[in-house]
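Removed: one protein chain of the complex. Kept in place: all other protein chains.
Labels run A and B following the written order; every chain starts at residue 1.
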Amino acid sequence: MRKQSGVSMILIVLLAFTLLAAACGEDTSETTAAPATTTTASSAEPLKFGMILVGPQNDRGWSQAHFEAGQYLEEQLGAEMIVLDKVNSADLPDKTVDQVAQDMINRGAQLVFLTSDDMRDGALLAAELNPTVPMIWSSGDSAWAEGEAPAPFDNLGNIMGRMEFGKMIAGCAAGLTTQTGSIAYLGPLINDETRRLVNSAFLGASYCWENYRGETTPLEFTVNWIGFWFNIPGFTLDPTQVANGFLDAGADVIISGIDTTEALDVAGQAADAGESVWALPYDFDGACELKPEICLGVPYFNWGPAYLEVAQSVIDGTFTATWQWNGPDWTDLNNKETTAIGFVKGDGLSADNASTLDQFIAGLADGSINPLVGPLNYQDGSTYLADGETATDQQIWYTKQLLEGVTGPSE
Amino acid sequence: MSWMRPLGRVLIPIVGAMAFAILLLLLAGANPFEALGLLVEGSVGSAANLSDTLTAWVTMVLAAAGLVVTFRAGLWNIGVEGQVIAGSIAAAFAARTIEGPVAVMIILTMLAGLIGGGLWGLLAGTLRVYGKVNEIFGGLGLTFVATSLTTYLIIGPWKKAGVASTGGTDPFPRDSWLPTIGTLRVSIVAVIVAALAVVAVYFMMRGTRFGLRLKAVGQNLRSAVLFGIPNKRYLLLAFIIGGALAGLAGTIRVTGFHHKLVPTPSGAHGYLGILIVLLAGFQAKWIAPIAFFFAAIAVGASQLPLQMEVDSSLGGILRGVLVLFVLLFGGWQARRAGARLVADAAPPVVPATPGGEG
Partner (left out) sequence: MSLELRDIHKHFGPVRANDGINLTVEAGTMHGLLGENGAGKSTLMKVLSGFHAPDSGEIILDGKHIRASSPQDAIGHGIGMLHQDPLVFLPFSVIDNFLLQSPGGLRLDRRSARREFEEVCERFQFSLDPSASTRSLTVGERQQLEIARLLWLGARVLILDEPTTGISAPQRVKLFATLRALAEEGMSVIFVSHKLEEVEELCQRVTVMRQGKVVGHAEMPTPASQLVEMMFGAPVEVEAAQPIELGDPLLRVKDLSVEERLLSIEALSLDVRGGEVIGLAGLGGSGQNTFMRAVAGLVSPAGGEITLDGKQIAGLPYRDLLDVGIQYLPAGRLEEGLVQGLSITEHFVLSDPDTPFFVDWDAAAEHAARAVTANFIKGRADSNAEELSGGNMQRLLLAMLRPGLRLLMMEHPTRGLDIESANWVWSQLLSRREDGTAIIFASVDLDELLRYSNRILVFFSGRVISEVNASDTDVEELGFLIGGKVREQQ
């Protein structure tokens, strides 16, 4: 009994703390009031939650960012994580996403994070079959009432970071650094999200190329897609080959959009061979460590705060399925307790460029710089944003084509 | 006792592989008994787990049943993997283009899978019979083609609107899903189909003139010709039947498991079917239990990383070790039985038991 009450005490303190944190971070999430779901976690036992990762948990990219958010939850809440990585049809042929979610629920998970865009179908099915278990499908839009495909499950929420800012910053770093005026983007598969991020990187790069460097020749910006979030030999293009192709074609900065670090690896090898090339990895704050000297920086997701908030709401029995699209903490991009996305500068970025980049970030933060204002055209010449028009969330989220000026297929 | 030998043939490698797996786990610093316990628990420990295991079992059994037919005809139908995939593609086509009530869709998707897989088998057969292309190479080539076709369809004509991802197509309409009960994922229809297929193959091999003639073709093509057996036709038929059953497995993979077409719809169940049939000594009656064992490992192994610091690839290693033990033991047995039993036409490794039935 004494032990139990001890645990309760800790939980109460934590609860108070997270409520406070939630109150502070209120402005970034769009919360709509909805009735709480029926699940209530017993306050006596630590929360058990499931974490389904699409790639390896140590990929120094997308999956590791989620995995570390899970560890953050364990630290903050004393919660217990049930994790399964490499959940995709190639690596795990005998379990579907919904079966894995079911396994976790059967093992006592009171909350399940399905952390890939690719898990949409499994998330919807698992939510349907387990209507009382709160779930989060990260990067999805199923709980967005104003979205294109809202799903009718009030136990399935979504969390996503406003990575378009991260990609603008990454693009700017690339635009400031490139010597050849040719930047390449190593794209994963093609969908609304990835087009959104390519366009953001392009806008950031062009802005800095033109405004800070005063270049008048248009920037070359090329994207090539491998077909999935990471390399699955035989089914996707080999990202290493694609990245090498970029360098062969004259690009000197590669911005990665995939879950893993091939862009940095390839650029690193080329740099070792004496070439002046740089790369920007993606997703994970530690991604530069592999090759810091040619890394211009990494835009990354910090899932921890949002996940913590959700977990706390489950513990409190106040979980509601919302769609959250959380922005950066502009006061401190790298504050792990507050920001949803961040940017770590790499050693490859020169001091001058670093301070210029800070200028750009400050502009984004105070709204004086907003690259997502018209006139902007899609690749086929149709209008994306009319002159002076500022993009709405819908227009940003559901990006239908790459922008004019970007070379590469839109679908 | 006539059942002792085949039982030993199955059990000894399994026990040997288990011992080896325990050793591996010890080396990896894990508690082997906890791991094995988790394997068991994760595969048959609850209704949900058993249901997942049965889902994997169904497709392995169907692929293996088809392989009994081709192996009996003396054919190394390595292309079974491609036939499973072809069945998946065909079933996906039916599920995507036809609308109808569940019962109709079950029949139509299965029919499509049978045709798709059978056609793929027939292709390998035609290459073998008329093109003199060894079925191993023809089959591997056709598997590659089927895989490429799947990827092409997923990122090409069948892609999700506005998306180009190898993740998979949109889910099929619900009416094309094999019906399930509650949160259990296994479909009773699929289990019944698989059981029927095994029984049908068993009786076809054992009780029919077709089965006997197929066995003659498989054991000795030249003698079969002298019995007036149209050997080309029989070889092609074996490919068609084997391919059709593999195609049925492919159907169930997409309509009862993935509910969409993914780049690897077969999950290598075709290849696993080969191992199962090797272990089964090419006899239909051993398929069901051996496939269950394989399915249990495949499904149960995913529980290991959920509970322990053990990579789920251990299941794959266990499977590999198992096969190795079977081959070693089969080879040792064949050696002991003397070279006289090893006929050119018969698939090597595990000699067919004399007087064996399908």
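Assume a contact is a pair of C-beta atoms (placed from the backbone, for glycine too) under 8 Å apart; a residue touches a chain by one contact, two chains touch by 3 or more.
Given the structure is predicted, the values throughout are model-derived calculations rather than measurements.
Student: By the document's own contact criterion, which visible chains does the hidden chain reach in the full complex?
Tutor: Among the chains that are shown, those touched by the missing chain are B.
Student: Looking at the full complex, which residue from B:50, B:195, B:212 or B:324 touches the chain that isn't shown here?
Tutor: Going through B:50, B:195, B:212 or B:324 one by one, B:212 is the residue touching the chain not shown.
Student: Which residue numbers on chain B touch the omitted chain?
Tutor: Touching the chain left out of view, chain B contributes residues 207-210, 212-213, 215-216, 219-220, 222-230, 340, 343, 346, 352, 354-356.
Definition applied: only the chains that are shown with their structure count from here on.
Student: Between chain A and chain B, tell me the centre distance in angstrom, where each centre is the average of that chain's C-alpha atoms.
Tutor: A distance of 39 Å separates the two centres.
Student: Write out the stretch or stretches of chain B touching chain A in their complex.
Tutor: 42, 46, 48-49, 52, 56, 147, 151, 155, 159-160, 162-168, 170-171, 183, 185, 257-260, 262-269, 295, 298-299, 302-303, 305-307, 312
Student: Within their complex, state which residues of chain A touch chain B.
Tutor: 82-86, 88-90, 92-96, 98-100, 102-104, 106-107, 117-118, 121, 125, 129-130, 188-192, 225, 227-228, 232, 234-236, 400, 409, 411
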